[in-house]
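For reference, the structure is listed below as structure tokens.
The complex appears here minus one protein chain, its other protein chains still in place.
Chain IDs A and B follow the sequence of writing; residue 1 opens each chain.
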Amino acid sequence: MSAKGWPLYEVFIRTRAGLSHRHAGSLHAADDQMALDHARDTYTRRMEGVSLWVVRSDRIIASDPAENAAFFEPAEDKIYRHPTFYEIPDGVENL
Amino acid sequence: MSSKADKQAALLAYVLRLGDNALIIAQRMIERVTNEAELEEELANANFALDYIGQARLFYSYAGKLENKGRSEDDFAFQRDSREYCNFLLLEQPNGHFGDAIVRQVLFESFYVLQLEALTRSSDERLAEIAVRAEKEVRYHLRHAAQWFVRLGDGTEFSHARVAVSLQNYWRFATEFFAADAVDETMRDSFDGPDLKVLEKQWQLDVSELVADASLSLPDTVARVDGGRAGLHSEHFGYLIAEMQHLHRSHPGVTW
Partner (left out) sequence: MYTQGLDQQSSEDKKKSARDSGSSEDAAALAAFQKRVEAEEKIEAKDWMPDAYRRTLVRQISQHAHSEIIGMQPEGNWLTRAPSLKRKAILLAKVQDEAGHGLYLYSAAETLGVSREQMVADLLSGKAKYSSIFNYPTLTWADIGAIGWLVDGAAIMNQVPLCRCSYGPYARAMVRVCKEESFHQRQGFEIMLELSRGSEQQKAMAQDALDRWWWPSLMMFGPSDTDSRHSAQSMAWKIKRFSNDELRQKFVDVTVPQAQFLGLRVPDDKLRWNDATEHYEFGEIDWQEFHDVLAGNGPCNRERMAKRRRAHDEGAWVREAAEAYALKQAERQAA
């Protein structure tokens, strides 16, 4: 066999209608159709899903943990984006 | 027109054949466990074998009800002798390599999916119910096996040559699927069961298309195989059931 073997795929499952797809795990497959079959046979054996996505792992663009500070910390002081920031007097309803 | 008792006997025989087909192919698939080419294929093979065990249980339980002599699914699976089994001979052939397994699945399941699809319209309600469930399972198996058939046929020179030999070897066994006997005729005439002539035409079309997709050619063998449904098996079969039934035979009458 070739030294590299079948490429790695990531599997995403919609567990029931109305929910978004969530990462379930990975697998190896020689082609996209095989990846879909393998995802079905590996990750939905216990009625875990109603829809499957597979994508080759090397096609995913990921943020770099080294840049976490620049990426994510600027959101930390924007607390006015959250409803708990605002004080509403007792007696005011439907707000 | 045959009597009601004759019709019921034909229905029972037919349901047992379905159960035997499912159990015997499951047994051969189970023998492949831990031997697959890649881990993901272990999961697929086991899924399909589990589907077949499930189908065998449904068919045998229903057979027990039709027969009305108190026999359970396990009585049918573990307490009958070789001549009482009526599966297709293709399904009991010993496992070879992965290509053999795929060709067996493709030839049989291309037929079986049509058979089940026809049975979903049977006037026998219970049989139609089981067929609805089984048809979905087998349609997926066939999708998987057909993809592999094409990959092997259109893969490397080696895989092409190897799977061509598998096809050549197994082709003759398919004649048995369509050799209608009195049971098949009763099913067609009295229970709205499949018409094997119609199925054969469709099967020829479906399989020809797959063979072409796999860059292979249809074998030109004229050899015919028959006997499974009359309980006339190949020599391999005795070993298969001896292994499967050994605990029941060694410890009669106990539960597990």
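To be clear about the criterion, a contact is a pair of C-beta atoms (placed from the backbone, for glycine too) under 8 Å apart; a residue touches a chain by one contact, two chains touch by 3 or more.
Source: prediction; values computed, not measured.
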- Query: Which chains here would be touched by the one that got left out?
  - Reply: A, B
- Only one of B:F98, B:F111, B:F191 or B:F237 touches the unshown chain, namely B:F98
- Could you please point out the chain A residues that touch the chain left off the display? 1-6, 8, 25-28, 30-31, 34, 42, 45-46, 62, 64-65
- Contacts of chain B with the missing chain: which residues? 23, 27, 30-31, 33-40, 42-43, 46-47, 49-50, 53-54, 56-57, 60, 73-74, 77-78, 97-99, 150-152, 154-156, 158-159, 162, 243-244, 246-248, 251, 254-256
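Quick note on the criterion: only the chains that are shown with their structure count from here on.
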- Message: Under the stated contact criterion, what part of chain A meets chain B in this complex?
- Response: 6, 27-30, 33-34, 37-38, 40-42, 45
- Task: Report the residues of chain B in contact with chain A in the complex, numbered from low to high.
- Result: 38-40, 43-44, 47, 140, 143-144, 147, 151
